[in-house]
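Note that this complex is displayed minus one protein chain, with the remaining chains in position.
Coming up: chain A.
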Amino acid sequence: MNWTLVLPELVLALAGLAALVAGVLPKRDTSFAINMGVFGAMLLAAVLVMAQPEGTAFAGQYVSDAFTRFMKLLVLAGAALGLLVAMDWNVKEGLAKFEFPLLLLFSSLGMMVMVSANDLIALYLGLELLSLSLYVIAAFNRDSERSAEAGLKYFILGSLASGLLLYGASLIYGFAGSTNFDRIADAVSATEGVPFGLVVGLVFVLAALAFKVSAVPFHMWTPDVYEGAPTPVTAFFASAPKVAAIALLTRVAAGPFGELVEQWQQVLILASLGSMILGALAAIGQKNIKRLMAYSSIGHIGYALMGLAVGSDLGIRGLLLYMAIYLFTNVGAFAVLVAMRRNGRALEGIDDLAGLGRTDPAMALAMTVFMLSMAGIPPLAGFFGKLYVFLAAVYGGYWTLAVVGVLTSAVSAYYYLRVIKVMYFDAGEALDARPTSLSVVLAGTGLFTVFFFAFPAPFLAAAQAAVAALVG
């Protein structure tokens, strides 16, 4: 058994256990120290991921390759940034408990297991570790009715989705005779025609994963949960777990079921079209900026899924880049949302951003960059994300997807621009001073979004290597 291969996960798990002890045993409040410790553990795990050798462990259940490296780095970056964004908020809202960083840490561990899963059981293990942490963290503000409702709703719907996943997995196991992805791939290519159990099982698994990435028609929970959960939690929800779930979806679709591409392609095309259209149209009328971001994230998942639906190497590369760009832009935008606080009260309305262009020009500029990038306006990073998936769609001949994608971007540009308009053109009072941690996140993600166009090569190369590892 190759223990060293799982070193990053091992480090995270041990750090989590140590932090648990450090949180429970001392009588005084250790939440800040644990925050920092968890942050450090995530960084350490990221370094270890970079140094991680390739191969499989645990009898083929765990795999490490360029794809997992790419995705794990994204996941860890998302989680670490999420933690950074949350720290100050939690203190101000009286939520600075040591459980918060721990839950983030365990969900990161779950995501890393998901990304590395090469077996249905490992997949489920990772997914549940993630989901359980998310259920709790959505309801983290226990005294808020909305937060509690968000957590409960997410839990009920999420457990239904998990049930679907398990049912599908059991069907797949029943027909393939193995839970290992490689064996399933063998079974898929060995059988004449398409065994119905595999197809139905795949449908259930896809439905559950579509729920996790909140693709249409399993998107309904997203606005409610995003709105109800505390803002930094929403920021986390919209970043790292999305990346991990997309990674899982990609691995399952392109790996063991790569030969059933006709079977899942239709489903993904419909989900992609639906998500893009709904994300563009439903966001228009929103007044709450968290709801707006929820619909926006549904739309972005639609674009990302386009890359997978195309079913080509090019498409998957586009998808990976899209997720990377989406992650950083999104965390940046949410950092602004977290900073929205006036006289100590947290704000969530789009109108509350009014006058930001005058009262806090730096943050307004950053938000403008993020909004324009999400709208896909060059030369910001978001444009390239869209460009790569659209290119893949056009090369593959799926020009309906590409054209609908472009048109929905045009529609969604409208509501992103509205945010900019409110910031610069409406009058409003100043927000409270923003904490340093948020400024750091804003500067980092903002610079990434602006200057991506100058240095896309390393990201492209990494994505290319990841695709090569995935498709082989």
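The criterion applied here is as follows: a residue touches a chain if its C-beta (ideal position, glycine included) is under 8 Å from a C-beta of that chain, and two chains touch if they have at least 3 such contacts; residues count from 1.
Following the convention adopted for this analysis, contacts and distances are computed from a predicted model.
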Name of the absent chain as recorded in UniProt (options "Recombination protein RecR", "Probable membrane transporter protein", "Monovalent cation/H+ antiporter subunit A" or "Transmembrane protein"): "Monovalent cation/H+ antiporter subunit A"
Touching residue (missing chain; options A:Leu281, A:Val450 or A:Ala469): A:Leu281
Selected from A:Ala57, A:Ile377 or A:Leu447 as touching the chain missing from the view: A:Ile377
Chain not shown: contacting residue from A:Thr68, A:Ser296, A:Thr329 or A:Ser409: A:Ser409
Option touching the unshown chain, where A:Gly37, A:Gly82 or A:Pro223 are the choices: A:Pro223
Touch residues of chain A, complete complex, unshown partner: 153, 156-157, 160-161, 164, 171, 174-177, 187, 196-197, 199-200, 202-204, 207, 211, 217-218, 220-221, 223-224, 263, 267, 278, 281-282, 284-286, 357, 372, 375-379, 383, 387-388, 390-391, 394-395, 397, 399, 402-403, 405-407, 409-410, 413-415, 417-418, 421, 424-425, 456-457, 460-461, 464
